[in-house]
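A single protein chain has been omitted from the complex, and every remaining protein chain is retained in its original position.
Per-chain residue numbering starts at 1, and chain names A and B are given in the order in which the chains are listed.
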Amino acid sequence: MVTKTMSKTKFMGSIGRIFIASFLLCLAVVVIYPLLWMVMNGFKSNGDMLSSPFSWPRELNWQNYVKAWNRGVSSYLTISILVTVTSTLTTILISAWAAYGLTRVAIPFNRLMTTLVLGGLMLAPAVALVPLVKLFQALGLYNTYWALLILYTAFRIPFCTFLIRSYMLDLPREVDEAAEMDGASPAATFWRVILPMCRPIIVSAVVLNVLFTWNEYLFAMVFTSGGDFQTLPVGLTSLMSKNGTDYPVVFAGMVIAAIPVVVLFFASQRYFIRGLADGMGK
Amino acid sequence: MMADPVFWTALINNVFYAVVSVIVQVSGALALAAVIEGLRSERLRGILRATYFIPSAISLTVAGLLFYFIYEPELGLLNGLLDSLGLNQLTQAWLGQENTAIWGIIAMSQWQGFGYSTLLFAVAIQRIPSELYDAAAIDGVGGLKKFWTITMPLTREMTGLMMIVTVAGSFQVFNEVMVMTSGGPNNSSQVLGTWLYRSGFVRNDFGYAAAIATVIFVVTIVLALIQLWYGRRRRVEW
């Protein structure tokens, strides 16, 4: 194989190729090794970790995971899953519906509406923090599940609409016309024709949205008040401060927090990349 | 606000963040994506893209906590590595000193984010018609030249988009700083977002927090307008 590639890419001296190969390999090590270290430390006993932080674990201490689970990670995980699933669902549905309206239905002030929706992309969450705290307190929504659901949905709609809109702009007009000739209402066209055609970009939007919600920290920290109602990112920091020197338990909690999204990414990788390829280059 | 040295530290830290992120997550990621997409084995390409992406899938909080421990002076991986290389004079409390703390955080952020932008650039490169590369190969054009004459111009849109997204993101940094240093020591790693939070919720000065929020707002609006203008111009050209 080496000789074959060599003849094909004769311009690139083999030194250059070795350099590139070793660079890519080093980069992979830089990426993987800290993660491996995290997983390893999650299995160590406390004394083991403090005395020899770089060695392999002497034995697999599964009880670190059990401890982390019992010290709050189970409830953080539940809350995170609940908030992520529901807010992703609402965000994607509203965004897809909005994108459909903005691209394929003749509505008045279309340009203005598009600018308004996409204008939301400009608003940094921190900017709105203080007024939002006041607003949610006045509405009695502070420290509720609804606060996070509303905030995450509201702040993600512009981005998701932007993604899906780009994709929909590229779908041929004839699709709608054919559906219309078959007597389908705009709603029916959306549900039965357009939405299924948008599957790749929807998958990408879902993955990006899950990544965002799962990892969001600022709102989760300010709008929840501890106790049992905390999402994973905030819960992990309190696990850290509540555990004193029992660091392996913190590592175990980190691993538990990391796994779901990594798994989701690998499961959806093919669609995810295709969706991005079709939707992002706009 | 102009007389508050911490405000300036924070603003400058955001600028550092933006500069490094543009270098690594835009230029670096584009080059890396070009190298990966130039590999012959589809399988290897997939594995590399996915591997580099993993840090982006774990949350910034997890990455921040992980790097807190990596930088920890006694237990940390980094000092351990330097020790084993015989570079013990370089070992230090990376997050515990004014001159290294923000750089430690920025480095973590690059580790966490470069795979994501590499993936996006890889996707953009895949959209370039392969005939262009094939034709160039027949003409005997070298790899670097292909990068300059084909890859760069044809991924310009994505590069522009990524540039703005990255810079805007750099001015909204909060999570990793909060987790790793809370802006310390001596406010040296403060960024606008954390200084806003600390001014309001710790120092009880919500008026000042609102003033900082205005600065962040102005910066992000200006960037968004540039993006809009950039998008317009592109459409005219095409």
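The rule is short, and it goes like this: contacts are C-beta pairs under 8 Å (C-beta built on N, C-alpha and C of every residue); 3 or more make two chains touch, one makes a residue touch a chain.
Simple rule for what comes next: contacts and distances are computed from a predicted model.
Taking the options "L-lactate dehydrogenase complex protein LldE", "ABC transporter substrate-binding protein", "Ubiquinone biosynthesis accessory factor UbiJ" or "SDR family NAD(P)-dependent oxidoreductase" in turn, only "ABC transporter substrate-binding protein" matches the UniProt protein name of the chain that is not displayed. The hidden chain, counted over the whole complex, makes contact with A, B.
Screening B:Phe16, B:Trp103, B:Phe147 or B:Phe201 for touch with the missing chain picks out B:Phe201.
Note that of A:Val133, A:Val175 or A:Met197, the residue touching the chain absent from this view is A:Val133. Across B:Val22, B:Ala50, B:Leu82 or B:Ala211, the residue that sits in touch with the chain not pictured is B:Ala211. Residues of chain A that touch the chain left out of view are 50, 133-134, 136-138, 142-143, 222, 225-227, 237-238, 241-246. Touching the omitted chain from chain B are residues 1-2, 71-75, 92-98, 182, 184-188, 198, 200-208, 210-211.
We take it that only the chains that are shown with their structure count from here on.
Interface of chain A with chain B (complex): residues 5, 8-9, 11-12, 20, 24, 27-28, 30-35, 37-38, 41, 49-50, 53-54, 119, 121-130, 211, 214-215, 217-218, 221-222, 232-234, 236-237, 240, 247, 250-251, 254, 257-258, 261-262, 264-266, 269, 273, 276-277, 280-282.
Across the complex, chain A is touched by residues 32, 35-36, 40, 46, 48-62, 65-67, 69-70, 75-77, 80, 111, 115, 119-120, 122-124, 126-127, 137, 140, 142-143, 157-158, 161, 168, 171-172, 174-175, 178-179, 192-193, 196-197, 200-201, 206, 209-210, 213-214, 216-217, 220-221, 224 of chain B.
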